[in-house]
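Heads up, one of the protein chains got dropped from this complex, but the rest are sitting where they should.
For clarity, chains are labelled A and B in written order, and residue numbers in each chain start from 1.
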Amino acid sequence: MNMSSNETTSLRPLDLSGWRKLPVALMVVGGLLAAVGAVLSPKEFGFSWLLAFMFYYSIALGALFMVLMHHLTDAGWSVGIRRFCEHLASLLRLPLLILFVPVALFSRQIYSWMTLDPAANNLVAAKLPVFTVPGFYVASAIFFGVWWLLTSRLCSLSLEQDQNGSAECTYKMRFHAGWGIVAFALTLTASAVLWMKALQYQWFSAMFGVYFFSDSVWVGLATIYVLAAILFRQGILAAVLKQNYFYFIGVLLLAFTVFSAYTEFAQYFVVWNANVPEETFWYLIRENGNWWWLSMILIVGHCFIPFFALLPVSVKTNFKIVIPVCLWAWVMHAADLGFNIFPALHNEGYPLQWIWLPLGCLLFMGGFLSRSFLNKFQAHPPFPQRDPRLLEAMGVNANVVNDLAEASVGGAR
Amino acid sequence: MSEKIYGLMAEFDSPGAVLHAAEKVRAAGYRRWDVFTPFPIHGIDAVTGQGNSLVGWVSLAMGTGAFASVVGLIWFTNAFDYPLLVGGKPMFSIPMTFVPAYIMMIMGGAIGALVGMLGLNQLPRLHHPLLNKSRFALVSRDKFVIVIGAEDQKFSVTETRKLLETIGGVHVDIVEDQD
Partner (left out) sequence: MADSLQSLEELKRLAPPAELRRAPVVEGNPNLGALTDKLSQFAEGKTPRWWWILFLPAAFAATVIFPTCLFYQVFTGVGVWGNNHPVMWGLDIVNFIWWVGVAHAGTLISALLFLTRQHWRTTIGRMAEAMTVFSVMMAGLYPAIHVGRAWLDWFMFPVPNSNGLWPQFKSPLMWDVFAVNTYMMVSMLFWFMGMIPDFAALRDRSTTRIRKTIFSFLAMGWTGSARHWHNYEKAYVVLSGLCTLLVFTVSSIVGLDFCTSQLAGWHATIFPLYFVIGAVFCGFGMVLVILIPLRKWCGLENIITKSHIDKVAKLTLVSGLIIDYIYLMEFFIAWYSGDPYERWVFGHRLFGQTYMVLGWMLIGINVVMTQLLWFKKIRSNLAWLFVIGLLINVGMWCERFVIVVGSLYQDFLPANWGKYMPTIWDIGLYIGTLGAFFMLYLLFVKFLPFIAISEVKGATPHGDPHHPLGGAKKGGHQ
């Protein structure tokens, strides 16, 4: 550990100024592709846009989960990564709401149940108060309302503590994290069901919310690792990030690799084994054409490759291995979302000549969201300045921190 | 009964003290020495120069071995030796074998971890020269002991004793090796 900190002090920060125009470039290229797609085929565009939206939505949710966990578990090490996680979670407010607008506009193209008559279809009728056009918009508005309330409270209190360092802020953040984790679970599940599972409204799986949660945290952690590594390398977070914190993130990434494999396996296995036609059709479609190949790629690439890559102890702090795994996790997560979303439209296999459209949407949103993330990041201190666990995060021995706290009490009296 | 010298032991009072002392023993160029503590001390591995423990590999080998053998067993019993058709499922399929094979992988891995740990530590053993020393019994209580083995090339009763005393060791004592 000492070695690594010496290393970083000797390394000069990388010159990243050449990358500054990247978000705008992404927005232009992606935006053009998306616009062309929207003109050519509104349906194709709607599904692609939804995929890209769910992709970034899950990253933001993963970051929000880490913030909530930080407060709920009274963690010390995660102080350093908390601020940028808060910014990532804040994307759930305006930026992702803006990006949701096309989904709302194209909803009739995307969700087949919207065009069905409930009187003639008892599966839609069974879900009636929610599965109506106003029901869809009201529910979506509630989801964004919850995210707005939760993230704005957590972020503003965190910034407030930068100024005064009061314990009061910590208690308030813990309070919000308390109701927040309940709201998080419910809203995440409901939004995954309404926006993604409802694409094939006939299908149902109780595991779906947990599945989307585990994948969100998985890809969120991958993003956090990459951002933390960059900020560490640039020296911005060098004081509050230790090498073993990368180990912690790496372990969590490994754990969620296993957990997400667990949720997907459980869901598949229970459906496969019980062999009930109401459920199996969903997987049967996904054995058609190139969906079958995609499912094989997902088994290997979503589970086994990251698992074995991250398994050795020493690997987790090795940027040269973990960062590629994180980038790979993005690819796999996007592919997995495609596996969930697109067969509703193309149940004979994905027409690869359209692949540029989801890519364009992903690029456009990536540019848009990284711009708003960077603006937020630059406007505020890079890590919580007066967090009560800051010293611990800086690597000061916990027992010694306790003594210091006692000493400062003694001084005050 | 020949009485050989096993080594010299010195006692320390705190984990910090023994850590600093161990650093000095290492700096003095000794190779065959060890630290005995009531609990694992953070940072001692680097001082005694131990790399990653092999236990993980033993466990991995046992685990994968168990996984593969259960897959083989299920194929042999239910698909080859006595093909068994149940519920229209294939005689042999990956999802079916995964669960039992996986659980036995855990069993294999766990046994591998324990057996690997004991094997690498050369345990169980019924006797150890150090266990004859009455003060050594305090190691499991609150004392920290450095032992420099007589097999070390630099070992000499007088010089080594001097070193152990200068680095703060108390009750420096000869450990006999009875065979």
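The rule is short, and it goes like this: contacts are C-beta pairs under 8 Å (C-beta built on N, C-alpha and C of every residue); 3 or more make two chains touch, one makes a residue touch a chain.
None of the values given here were measured: they were computed from a predicted structure.
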(request) From the listed residues A:V210, A:V226 or A:A329, report the one that touches the chain absent from this view. (result) A:V210
(request) May I ask which residue of B:A10, B:M104 or B:I148 touches the chain that does not appear here? (result) B:M104
(request) With the full complex in mind, choose from A:Q267, A:T317, A:N340 or A:S372 the residue touching the hidden chain. (result) A:Q267
(message) Need a quick check: the contact residues on chain A for the chain that isn't drawn.
(response) 1, 5, 122-123, 125-127, 165-167, 170, 178, 181-182, 185-186, 189, 193, 204-210, 239, 242, 251, 258, 262-263, 266-267, 269-271, 273-276, 278, 386, 388-391, 394-409, 411
(message) By the contact criterion defined above, which parts of chain B meet the unshown chain? Give residue numbers in ascending order.
(response) 12-20, 34-45, 48, 50, 52-56, 59, 73-74, 77-78, 81-82, 84, 86-87, 89, 96-97, 99-100, 102-104, 106-107, 109-111, 113-114, 116-118, 120-121, 123-128, 130-131, 136-142
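Here, only the chains that are shown with their structure count from here on.
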(request) Find the geometric centre of each of chain A and chain B from their Cα atoms only, then give the gap between the two centres in Å, rounded to an integer. (result) 41
(request) Show which residues of chain A lie in contact with chain B when the two form their complex. (result) 265, 268-269, 272-273, 275, 313-314
(message) Residue numbers of chain B touching chain A in their complex, please.
(response) 52, 56, 87-88, 95, 98-99
